[in-house]
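All protein chains but one are shown at their positions in the complex.
Let's turn to chain A:
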Amino acid sequence: MMIAETKDLKAMDIVDDTLGDSEEDTFDFEDSQQEMTCSPCANLKVKEDCGMLYPAIEVGQILVEYSKISKFKKHKEEMTIHDVVKELVLRFLPAKTLCRFRLVCKEWNHWITNPFLVHLHSFCFRDISGLFCQAPKGKPHFISLNPRAYGVPSPTLSFLPENVTIRAASNGLLCCQSHNIDPAYYICNPATKEWKLLRKPTYYHGPKSVVALNFEPSMLNFKANFELICAIPIPDNPVVYFEIYSSRSDSWRVADTECWEPKALEFKGDGFLLKGVAFWETCSGAVLAFDSTDEQYGMLPTPPSSESSLGVLTEMHGELCYILPHEKADEPRIDVYGGWNLSLKYKIPLDSEVPDHITGELRPLPCVDGDVLMVLLGTRLCACNVKEGKLKTIKSNVLSSGAENVKFLPYVNSLTPVGHQYVESKDFYH
């Protein structure tokens, strides 16, 4: 008897797993969750997890559960490739493709506009899709790495109520700032045109302050909570303060930590987040790292000879990396430093692959997709494989003039909602 019961228990666990997968058409997460918690099989699982050996359950009830199992199992067996693609593949497609695929049929349209798919998408889709770039005084502009798959409805961000400067990006969200005397921060998703105006911070964030956006999608981050971490140098004082906006509490807080590092008083530009730590490159050959959770900071030296060059601090293979071009050497090459100590990882020679007639400054971009680095050669966007050491042109004339002082941000074409949506785009969720 006891053996029979444990046997059933395992079989029911399978049902639990298939429940979510096999719901058809309009899959309602709330409903299915309720069903799972109400059904005896879910209770069984909970009890088992709590360490109870054999839950008290009538044999008749088990039989009922068996019929349920066969119903769901059969369902899964009957799934066609169309169902499998809808259930499993759509969440891995970029926002532009998904918007287009709404037109495939009603069922796909329902699923693509379902908030649960949107949540799954922010979690599953992480491909670098392109770059937002902006010249000083110019409008933002989007360069797609694959125009048929990756794109945004409004590359100049004209859906925002005022003109902005792009500041930072994180997993599909962009942080922008208005041009006023007292500039305001906006967080937006350029794929859905959703945006949110952040309330005013405590400190004045002057032109020398830098930001980093922290949005880490996870299965549990349902509200798509994010943080904006700002490092604020204080004029005439050798100190940097940190002020952090949290969408969870919709408020700013000033960190207790003050940074009195002589090498961290001026920054090259805005930073980015990696594993919960914000990184900014300073103008004195160092990197300032700040963890917003425990409010501790640390300093790292950048590789030698990077002070005056076009090196870029970014992320590769989930680690910190520094990409440094050596244009004027006898053999032009790109060096890639990586890891927490920024040690030399790759030396990429750039000889034969660069046609003679292409000239212009070589500038690595903060955009790494697996083993592939994006670099600008003059106004030409090229992909450079670190292992093969080859440059491949992706698109020519991506910029109207030189890349000097143009800001570049890596962008993920995600449907991520902007936490606590103040303004909901009527176009997408119509």
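Worth a mention:
Everything that follows uses one rule, which is that a residue touches a chain if its C-beta (ideal position, glycine included) is under 8 Å from a C-beta of that chain, and two chains touch if they have at least 3 such contacts; residues count from 1.
Basically, contacts and distances are computed from a predicted model.
The protein name that UniProt records for the chain not on display, among "Striatin N-terminal domain-containing protein", "GPI-anchor transamidase", "SKP1-like protein" or "DNA excision repair protein ERCC-8", is "SKP1-like protein". Touching the chain that is not shown, out of A:Lys106, A:Lys200, A:Lys223 or A:Lys275: A:Lys106 (per the contact rule at the top). Within the complete assembly, A:Ile81 is the residue of A:Ile81, A:Ile181 or A:Leu220 that touches the hidden chain. Interface residues of chain A with the unshown chain, by the touch rule above, are 7, 10-11, 13-14, 17, 21, 76-77, 79, 81-82, 84-85, 88-89, 92-94, 96-97, 99-106, 108-109, 146-149, 151-154, 427-428, 430.
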